[in-house]
Structure formats: C-alpha cells, structure tokens
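One chain of protein is taken out of this complex; the other chains stay put.
As written, the chain order gives the labels A, B, C, D, E and F, with residue 1 at the start of each chain.
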Amino acid sequence: MKVKPLGNRLLIKPVIEEKKTEGGIVLPDTAKEKPMRAEVVAIGNIDDDVEINVGDHVIFAKYSGTEIKVDDEDYILIDVDDILAKYED
Amino acid sequence: MKVKPLGNRLLIKPVIEEKKTEGGIVLPDTAKEKPMRAEVVAIGNIDDDVEINVGDHVIFAKYSGTEIKVDDEDYILIDVDDILAKYED
Amino acid sequence: MKVKPLGNRLLIKPVIEEKKTEGGIVLPDTAKEKPMRAEVVAIGNIDDDVEINVGDHVIFAKYSGTEIKVDDEDYILIDVDDILAKYED
Amino acid sequence: MKVKPLGNRLLIKPVIEEKKTEGGIVLPDTAKEKPMRAEVVAIGNIDDDVEINVGDHVIFAKYSGTEIKVDDEDYILIDVDDILAKYED
Amino acid sequence: MKVKPLGNRLLIKPVIEEKKTEGGIVLPDTAKEKPMRAEVVAIGNIDDDVEINVGDHVIFAKYSGTEIKVDDEDYILIDVDDILAKYED
Amino acid sequence: MKVKPLGNRLLIKPVIEEKKTEGGIVLPDTAKEKPMRAEVVAIGNIDDDVEINVGDHVIFAKYSGTEIKVDDEDYILIDVDDILAKYED
Partner (left out) sequence: MKVKPLGNRLLIKPVIEEKKTEGGIVLPDTAKEKPMRAEVVAIGNIDDDVEINVGDHVIFAKYSGTEIKVDDEDYILIDVDDILAKYED
C-alpha cells in the first residue's frame, strides 16, 4: 500500500531501539516508554523553509499524530509542527 | 438521495475491511476498531491546492466528521482538514 | 409570526421522517435519534459564495443551533457553518 | 436612570409572554423556561451592516448577556452577536 | 497613592448602593450581591473611539477585573472591554 | 547574578509591605495575601508605547509570571501584559 500525506503532514516510521538492562538483557524500547524517534517515509505539502527530507531521522512530540497500519507495519501520520528536531547518530 | 457537501467538506464512504483471525475466521473490521479508511464520494467547495478527487481512497482522523445514512448506507460528512492522507493498494 | 435571521444565520425547519420497524410499525424519527435534516425557511446575511436558498433541504450538525417556537411549531436558528450539506431525494 | 451600552452591545428588555395551560390557566412564561424574546431599548457602537433599531423585537441566545436592574425593572446588556434574529408578530 | 492604569485598562471605584428592605431597614448593597456599578477614576491607553471619561458612571461585568486597595479603599483595575455601559441617574 | 528578560517580559521585585494589626502588631504582607506590588528591575524587548521604566512601581496580576531566585532573593519574570498599572506613593 502506498500512502501520500495531505496538507502539512508527514508519514513517519517509528524507530524501535534495543536497550540492554544492567544485567545485559536486551529490552525492546516499547517495554519502557513510547519511542519518539522516527524515519521520514513520505512528505505532504509542507512549507519550503522546513528542511525535512525523506530518509531523515527525526524526534517527534509524544502523543502526537495518528497511528496507522501499512502492510502490517506501524506508521504515524503527523503534522510537521510536531516534528521537534532532526538527528544523526 | 443525492448529497452535496457545503463549505470545505467531503462526503466519504468508510471502507469495511475483512480480516482473518489466526485461526482463519473472517472478522469484519468493525468488530475490532473504528475503520479510518474511506472512498471519496462527493466534494464541497475546497481549496484548489488540495489534491483530492472523487474516487480517491483516503485515511481520515478517528472520531472526526458526522455520520449520516444515505439510502440505508453509512457515510461521513467530514472537513477536508480531517483527511490525513490518500492511499493506493 | 415572521422571523428574520441576523448575521450568518438561517432559520430551518427540521424534517420529521417516518420510519417503519421490521414488523412494519411506523415510528416517527424522534423516537430514535435527533433528526438532522431540515428545510431552509429564511436566510440572514450570509456570504454570496454559499449556495443555499430558501426551500433547500439540508443536513445540519447535531446539537447545533437554537431551537425556537414559531406559531407553535419547532424551528432552529443556526449558523450557516453548521449546515453540512444539501440533499435531494 | 438612563443606560448607554458601550462597544458592540445592546440594552434589551425581555418580553414576558403569557401562555395558557390546556385547562386554560394562564402561566407567565418565566414559570416554564427562560424567555428568549426581547425589545431593543438602546444600541451601542455596532456595525452599520447590522440591521437593528431601537424598538425592534429580537430573539437572543439563552444564557447570554448580563442581567441588570434599571429603575427596578429587568434588562439585559448583550453582545450584538448574541442577537439571533428579529421577529414581527 | 496615585495609580496610573497601563494598556487598555481603567481604574474604577465600585458604587456602594444603599437599599431598603420592605420593613424599611437599610442594607448596604454588598450584603446581597456583588455591585456592578462604578465611577471611572483613571484611564490608561484606550482607543479613541471608546467614549469613556474620568467621572463617568459605568456598569461592568461581574467577576471581571482585579480588586486593589488604594489608601485603604477598594478599587478595581479592569479592561475597557469589561465595561458594558455608561449610565446617568 | 545578572538577569536579562527576553521578549515582552520584565524582571520585577515584589514589594513586601508591613501592616499593623488593630492591636499594633506588625505583620509582613505575605502573612495575609500574595503581594501584587513590585519594582521594575529589568526590561526585555517591549513595545515603545508601553510607558514602563526601570525603577517604576507597578501593580501586577495575581498568580501571573514565574518566580525565580536571584542571589537568594525572590523576583518574578512576568509578561508586560500582566502589569496592570503603575503607582506612586
């Protein structure tokens, strides 16, 4: 399924981070708190002065956007105003 | 009955998706959660820069719009701002 | 009594629809849920680009407007923004 | 006492309507529900395109405005936006 | 102490009205309900088209403004928008 | 520590007034109700038409602003819109 965001919205794919406990056990991030990092998958009709491109890694505001399933995977449709920052590892 | 949306509104027809349980039983989507996919049936007086046409498949914000019955079928009158994205299978 | 709406308001008269139960008993619509259909009776000072005329049949947002009695019949004074669509049978 | 409304406000005097019960007993309207009809007594600095004059009979939004006593009679100071319609008997 | 209101504010002094009970006992108005009448004492930087002058008697919206003590007497600092009307006895 | 307010904000220092009880005991004002008087200590980037200068005594809206400690003394960072009036003793 192909999704095209409308208006000033983006389609983003949350990043699931692995994290080790002190004893070394790996816990998926969802076991602790909602992840706030994502990769930009598709971009709607946003202002030119917002420097966001497909493939960028972004930090988004918790509880913002609408979760949708695309081909059984979780994505979020989100306002560009709820994208707080870009980041690089 | 013929319905013509006014202002920046659309008339959309929710898509009822079938879904199989792991055991193979088919459950209509309404048995799990409110569907958020629809087909555009009629368009009011919306801005020209919004690329939505009759027949498009769209994802809309949960709990938005007003449900109406037209010839005993369920439709939704919804603001164009509550249409989050278009999609193609 | 003659009523002239002010501002961007309309005077509408709700349509009471009859509806048969499966056994054939006729129930007035008010026995089930608030009707949302009405006929436009008078128009205030609305924008020219809104295509509504006296006599049009319209669908309006539930719980919107103010109910008034005119010559012992029920009418609603309503903002034009709460008129969702026009319809024809 | 003479009252001059300021800004886009009016001074209106609620109309107390008599109403007979089925048995013929006359009940003042206040015994049933808050009246929403009034006569315009004084006008502040309202827009020229609002067609309201002193002496007009108007229907106003319930619970709007501020009740005041003038020479022991009840009046309401109300925004012109809360005047829904004019009427003639 | 001399008080100069800032912005679109006024300094007003509430009027305490005496009122007789049916038996002839005089009750200060504060024993019944919050007074809403005041005299204008000082004026900030308000729009020229608002016709309010020092010494005017005004009616103001209940619960609006901020009560202050000036030389042990009660005054109110209030937005000009909360002044509903002027009056003359 | 030197504090420079940003935007349309001021740094003010609340005035603690002494007040005698009828028996002559001096009570600091904070024992009765939150003081609303202050001296202006620093000014951010406010509009030129607001006549406030460092050293002015002002009355501010209760519960507005953010309390901060500067060198162990209490100050308030406050929007200029929450400064209601200036005063002179």
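Heads up, the rule we're going with is that contacts are C-beta pairs under 8 Å (C-beta built on N, C-alpha and C of every residue); 3 or more make two chains touch, one makes a residue touch a chain.
No experiment lies behind these values; they were computed from the predicted model shown.
Residues touching the missing chain, restricted to chain A, are 36, 49-52, 58-59, 61-62, 81, 83-89 (touch as defined at the top). Against the chain not displayed here, chain F makes contact via residues 1-7, 9, 11, 44-45, 66, 68, 70, 77.
Definition applied: only the chains that are shown with their structure count from here on.
The minimum number of touch steps linking chain B to chain D comes to 2. Touching chain A and chain D together: no chain.
Where chain B touches chain C, under half of the residue numbers in use are shared by the two copies, so each contributes mostly different positions. Between the two copies, chain C and chain F, the C-alpha superposition involves a rotation of 155 degrees in steps of 5.
If you average the Cα atoms of chain B and of chain F, the two centres end up 55 Å apart. Rounded to whole angstrom units, the spacing between the C-alpha centres of chain D and chain F is 44.
Mean C-alpha positions place chain A and chain B at a centre distance of 25 Å. For chain B, the set of residues touching two or more other chains is empty. Viewed as a contact network, the protein chains form an open path, each link joining two chains that touch.
Here, these are the chain pairs in contact: A-B, B-C, C-D, D-E, E-F.
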